[in-house]
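Here's the structure we're looking at; comments come further down.
Only one protein chain is missing from this complex, and each of the others stays in its spot.
All chains are identified by letter, namely A, B and C, in their written order; residue positions are counted from 1 within each chain.
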Amino acid sequence: MSVRVQQQDFDISAEITAMRSGNPKIGAIASFVGVVRDVNDGDSVSTMTLEHYPGMTEKSIAAIIDEARGRWEVLDALVIHRVGTLKPTDQIVLVIVASTHRGDAFAACEFIMDYLKTQAPFWKKEITPQGGRWVDARVTDDKAAERWKT
Amino acid sequence: MSVRVQQQDFDISAEITAMRSGNPKIGAIASFVGVVRDVNDGDSVSTMTLEHYPGMTEKSIAAIIDEARGRWEVLDALVIHRVGTLKPTDQIVLVIVASTHRGDAFAACEFIMDYLKTQAPFWKKEITPQGGRWVDARVTDDKAAERWKT
Amino acid sequence: MITVLYFARLREALGTGQEQLVLPAGVSTLRGLRAHLAQRGEAWAREMAEGRNLRAAVNQTVAAADTPLADGDEVAFFPPVTGG
Partner (left out) sequence: MITVLYFARLREALGTGQEQLVLPAGVSTLRGLRAHLAQRGEAWAREMAEGRNLRAAVNQTVAAADTPLADGDEVAFFPPVTGG
């Protein structure tokens, strides 16, 4: 289990290869890559800046992974979240979950991703032609996270 | 949208990079990698051979992707399925689905994967210390596919 | 002439993966072809028996037993699939 908050980009192949080589019981690897889009709420976005709370952010992500491990069979999991300045088509976030079977891998991966969007301390500022704008929390994201509370 | 059945291994980073560079609307990329496990039903597996039905296999996977596009917002999708002889920790199958939002990407990716396991014409023969054995269809896989029929 | 393909365990049990044959007189459906093939001898009788869990496709589309057959068709018989 591993959590990294970093400015550098990541290579999903390298991460999956490292995970596979560590455990021959792994049969299913679900992953998610978040990408900066060129539009949001109708405005075109040229760059964005991501800020985090060093220490708390990593701890809260580790806690999310632990919660996923309590709900599903998780053989290994990795979260990499980038911070700093990013532009459209850049990768922002990577979640990889390895399990024996695909159902557990998909569910845990989506669960971690929903919580990353709604609970982990990250704040996004979009730079548009009209200037900088801190992104507001999305109601749809909160709803996605609430699905897991039942 | 792309379907490949091949003996060679694949590189998920290269495939995701190609997909991202093709469409700046992509915000969410869900993917799945299936890996050969070293055990199945309690026996240790040294190698396996995957057979397919050239022509029909590719067509049926393309039809599965089309069905996913009818149900969710799918900006791009790729399926690579390996055939021939594979050994534990080898990658077998890759599914990548790109969308604007993560909910669609996850749902379509899991949907395609469930159908690949239950509908696409592939047959798996495991070579164990006791000899070769064609794998039987799994009831749990059929159940996973049935979830989508409602 | 039709083409008949056999895959996986079935291919190994029958000792053939592909053959061309003229649609026999009186055979007009997938069910009829299967019954015809079952008369070829022991392995064929066993593998093509009605109780065996076999799937079939006509022209690369999964097909039910009453699917009509015509000259030029590509027919395939195979066990339940086990991919991924």
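As a convention for this text, a contact is a pair of C-beta atoms (placed from the backbone, for glycine too) under 8 Å apart; a residue touches a chain by one contact, two chains touch by 3 or more.
Quick caveat, the model's predicted, so the values are computed rather than measured.
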item: Contact set of the excluded chain (shown chains only); value: A
item: Sole residue of A:K25, A:R69 or A:K124 that reaches the chain not shown, by the stated touch rule; value: A:K124
item: Candidate in contact with the missing chain, chosen from A:V3, A:V45 or A:I92; value: A:I92
item: Touching residues (missing chain, whole complex) on subunit A; value: 34, 50-51, 53, 55-56, 59, 81, 92-93, 113, 116-125, 134-138
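Going forward, only the chains that are shown with their structure count from here on.
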item: Where subunit A and subunit C overlap in contact partners, by chain label; value: B
item: Chain centre separation in whole Å, for subunit C relative to subunit A (CA means); value: 49
item: Between subunit B and subunit C, centroid-to-centroid distance (C-alpha), Å; value: 27
item: Multi-chain contact residues (two or more partners), subunit B; value: 34, 113, 117
item: Where subunit C touches two or more other chains, by residue; value: none
